[in-house]
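A single protein chain has been removed from this complex, and every other one stays in its place.
Up next is chain A:
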Amino acid sequence: MNQSLNVELCGKLADSYGGSVTLDISPSGLPVRELFEAVSSAYPLLAPILAGGRIRACVNETIVPDDAIIRQGDTAALFPPVSGG
């Protein structure tokens, strides 16, 4: 049974739709690269920036590679390039 996944949007990613968006994901989860595709499809204003290759996914407070699997109940976030100092 699909569940809703809340995806937090950080930094400039929050400019278009606010600080989070939701997606339905299946019990088998989905890889990060498919998460990018699903977010781009459902929230098209994010598509250009997600296609730029500089956005990273963070799952359960760990930055993960594109082949990582996001599962129901995970805490997911998308990070644009970071800048401290």
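In this section, a residue touches a chain if its C-beta (ideal position, glycine included) is under 8 Å from a C-beta of that chain, and two chains touch if they have at least 3 such contacts; residues count from 1.
Note that in this section contacts and distances are computed from a predicted model.
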item: Name per UniProt, for the chain absent here [options: "Transport permease protein", "Molybdopterin synthase catalytic subunit", "Glucose dehydrogenase" or "Twin-arginine translocation pathway signal"]; value: "Molybdopterin synthase catalytic subunit"
item: Contacts of chain A with the absent chain, listed as residue ranges; value: 8, 10-12, 58, 61-63, 77, 79-85
